[in-house]
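One protein chain is absent from this view; the other protein chains keep their places.
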Amino acid sequence: MTHLPERLINGYRAFMDGRYATERDRYRALAKDGQTPETMVIACCDSRAAPETIFDCGPGELFVVRNVANLVPPYAPDGKHHSTSAALEFAVQSLKVKHIVVLGHGRCGGIRAALDPSAAPLSPGDFIGKWMGLVAPAAEAVAGNEMMTQSERQTALERISIRYSLANLRSFPCVSILEGKGRLSLHGAWFDISSGELWAMNPQTGDFERPETD
Amino acid sequence: MTHLPERLINGYRAFMDGRYATERDRYRALAKDGQTPETMVIACCDSRAAPETIFDCGPGELFVVRNVANLVPPYAPDGKHHSTSAALEFAVQSLKVKHIVVLGHGRCGGIRAALDPSAAPLSPGDFIGKWMGLVAPAAEAVAGNEMMTQSERQTALERISIRYSLANLRSFPCVSILEGKGRLSLHGAWFDISSGELWAMNPQTGDFERPETD
Amino acid sequence: MTHLPERLINGYRAFMDGRYATERDRYRALAKDGQTPETMVIACCDSRAAPETIFDCGPGELFVVRNVANLVPPYAPDGKHHSTSAALEFAVQSLKVKHIVVLGHGRCGGIRAALDPSAAPLSPGDFIGKWMGLVAPAAEAVAGNEMMTQSERQTALERISIRYSLANLRSFPCVSILEGKGRLSLHGAWFDISSGELWAMNPQTGDFERPETD
Partner (left out) sequence: MTHLPERLINGYRAFMDGRYATERDRYRALAKDGQTPETMVIACCDSRAAPETIFDCGPGELFVVRNVANLVPPYAPDGKHHSTSAALEFAVQSLKVKHIVVLGHGRCGGIRAALDPSAAPLSPGDFIGKWMGLVAPAAEAVAGNEMMTQSERQTALERISIRYSLANLRSFPCVSILEGKGRLSLHGAWFDISSGELWAMNPQTGDFERPETD
C-alpha cells in the first residue's frame, strides 16, 4: 500500500507503461553515465509553465531551477544558504551547461504580489513579500504608473524581472567570465499561457518577440 | 530570428503542434481562471527527474519548486530572501494545495557533494557547499560509515534528506496547523533513474517502499 | 507407526510420488557416483530463504551450509570445532566447487539481534549474542545512525555482513589461492522475501543490484 495521492500513482503508472517503457535504455544510460544537460532553465513554480512541457524535452536535457517568479538573486558570497545560487554554481561549474534560459510567463502570482505590496502578508514570516522584494524597485516604478492597465503593468514587470535576473546572472564571476569566452550564452523567454506562445528576448534590444515558427 | 538554442525552438514547435494543439481549451481556461493545483512538489534540479514526467502530469496539476537535492530549510522568519519558503507559503496559504511531495532521486549530485565535504569548492562563494550544509550532520554520520559502499551511503543520505525536509516542512506553522486539521498531507518519494521505479515513503515508518503496481 | 510430525510424513510422501518418482535415475546415479556440486551456498537458517527454492535447484547441485545470518568466521586454525570452516574446507578441498555464494536475505532475525545488543539474552549461554558478535563492530556503527530507519539499518547491516563473510572467506588460504588461480569464484547475493527479488553483489563495487532479467 502506498500513501501517495492516487492521481500521482496513476500518473506514475502511465509513465512506467509509456515514456519509461520506450526510453528504458536512455534512462539506464543516464543513470550509468550521469547527466550532461546543455541547458539550465530558471523557471517559475507555476503549475502551468513547466519547461519540460513547453520545450518538449525528455530526461537528461534540462537542468531546472524553479522558484516563485523565476528570480535570480544577485551574487552574494556571504556564507548563507542560497538555493538558486547553489544550483547555478552546480550547473555552470560542474555540469558546464552551454545555455541558461530565464523563463517567465504571464499571469504570474509572484509578480502580482510584488505589484501589490500593501496586501496583507500571507503569513507572519511574509516569505513571499521578502522574496519578491528582490524586484521591489522595479515593482514600485511600474505599480505607480497609472497610465498602464493592470494587465499591462503585470506583463511589464514580468519582463523587467527576466532582464533583472539576467543581469544578476552576470554578477556571478563564473557566468560573466564564461560568457565573455563564448562558452556560455544567456537567454530570456516569456510564455503566454493562454495562447501557448513563447516570446524570446532579443539579446540586442531586450525586447520580447515571437519567434517565427515556420 | 531568435537566439534561443535550436533544440528548444524545435521542442517548442513540437509542443505547439502536439500538446498545446490538443489542450488549447485547457490552457485557455487555466489562463482565464488561474491555477488550482492540488499538489506541490519539491524536487531536484536534476535533468533526469522532472516531476511532470515521472507523474505524467499536465498543465495546472503540479506546483513545483526545484532546488539542488530537493531540500526544505527550517522555518526562519528572519526577513531574508528565502526561495523555497516563499514558494511553500504561496502554495499552502494562497493556492491551498492539499498535498506536498518531497521528491528525491538516486545519483543526486548535491548529495554526492555533501558526502565529500573535503572536495575543493566549485567557486569562491562555495554555494553548493553552503547549501548542502543544511544536511551536514546527517552527511557526516553517513560518510563516516566505511563499511557501506559509496553507493549505499549515497542512497542512505538521499532518503535521510527527504525525511529531514519533511521534518522542516512541519516546522512551518501553516503546514503543521493544516496537517493537524487534516487539510494538508505530506509525502516523501524517491525516484530510481535507472529502473524508473518510484519508492514511496511509508509515513508510519519512514521507510521507502515500492508501491505495488498490480 | 512413526513419530515424525504428520506434516513431514505427508511431505515425504509427496516427494516420493513426485520428485523422486521422476528423478529416480538421478538419485541412483548421485548415490553411486557421489556428489559433484559446482556451487557451495552459505545461507541463513531462516525458513523463508532456502537456497534450493530460490535457485530452483535439484539434488546434487548445491552444497549448502546454513547458520544464523549466513556468517563465515575468519580463518582460525586453533584446533577448535568450527562448523562453517569445516564445511568450507570440505567443499573447496574435497568437492572442488567452482563457486561460493554467500546468500543473505531481508528481515533476518540474527541481524536484528546484532543491532540490538542491549536486548536480554535468550538463554544463559547467549549463543545468539556471541555468534552475532562476529559482526559487532559493523553493527555498532550502523545501530548508532539514528537518522536511518530501523528497516534501513537492518538492510545496511545485512549487506555489510555479506561483504564481511566474503572477506573472511578470502582469509582461508585455500580460498584465496584458488581464487587467484581463477578456479574458484566468490559471490554475494541478498534475497528480498516480500518481493521475491534477488539482488546480486557487484564484485567491483560491492553494491547489491537486481539482475536485469529480460
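Each chain gets a letter, A, B and C, in the order it is written, and its residues are counted from 1.
As a convention for this text, a residue touches a chain if its C-beta (ideal position, glycine included) is under 8 Å from a C-beta of that chain, and two chains touch if they have at least 3 such contacts.
Treat the numbers as computed from the prediction; the structure is a model and nothing was measured.
For the omitted chain, the shown partners it touches in the full complex are C. Residues of chain C in contact with the chain left out of this view: 1-5, 7-9, 11-16, 18-20, 24, 27-28, 30-32, 34-35, 37-40, 45-50, 52-68, 71, 73, 75-77, 79-91, 93-95, 98-99, 101, 106-107, 109-110, 113, 122-128, 130-134, 172-174, 185, 187, 189, 192-194, 196, 198, 200-203, 209, 211-213.
The rule is short, and it goes like this: only the chains that are shown with their structure count from here on.
Chains that touch both chain A and chain B are absent from this assembly.
Chain-level centrality, scored on Cα centres against the all-protein Cα centre, points to B.
With each centre defined as the average position of its C-alpha atoms, the distance from chain A to chain B rounds to 15 Å. In whole angstrom, the spacing between the mean C-alpha positions of chain B and chain C is 40.
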